[in-house]
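Presented below is the structure to which this report refers.
One protein chain omitted, others in place.
Right, chain A next:
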């Protein structure tokens, strides 16, 4: 498990709490992690916490979290909760899903 937190916030907006479910070292998973990190660093730098969960390590989590398609990103906060699936290569859609207006 790999988690990264940036406690500092220099904006008034709520912190982004993200959880990314991936599966092992598959191509899609690697891409999703890379793409997401890039987007986060670019748009919500220092205002997010990202938890990356490898479902292979903890299989029971799949049912608990209603996982079907992978990779999947859950935006837990700010509400509403949103789910994003895919390798996060479609940046506008990722931003839309996260509720970030493009600058």
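To be clear about the criterion, a contact is a pair of C-beta atoms (placed from the backbone, for glycine too) under 8 Å apart; a residue touches a chain by one contact, two chains touch by 3 or more; residues count from 1.
Everything below uses one rule, namely that contacts and distances are computed from a predicted model.
S.K.: Among "ABC transporter permease subunit", "Response regulator", "non-specific serine/threonine protein kinase" or "ABC transmembrane type-1 domain-containing protein", go ahead and choose the protein name stored in UniProt for the chain not displayed.
M.R.: According to UniProt, the chain not displayed is called "non-specific serine/threonine protein kinase".
S.K.: Would you indicate which residue among A:19, A:37 or A:82 is in contact with the undisplayed chain?
M.R.: Touching the chain that is not displayed is residue A:82.
S.K.: Write the list of chain A residues that the hidden chain touches.
M.R.: Within chain A, the residues touching the omitted chain are 21, 23, 26, 28, 31-32, 35, 55-56, 59-60, 62-63, 66-73, 81-90, 93-94, 96-97.
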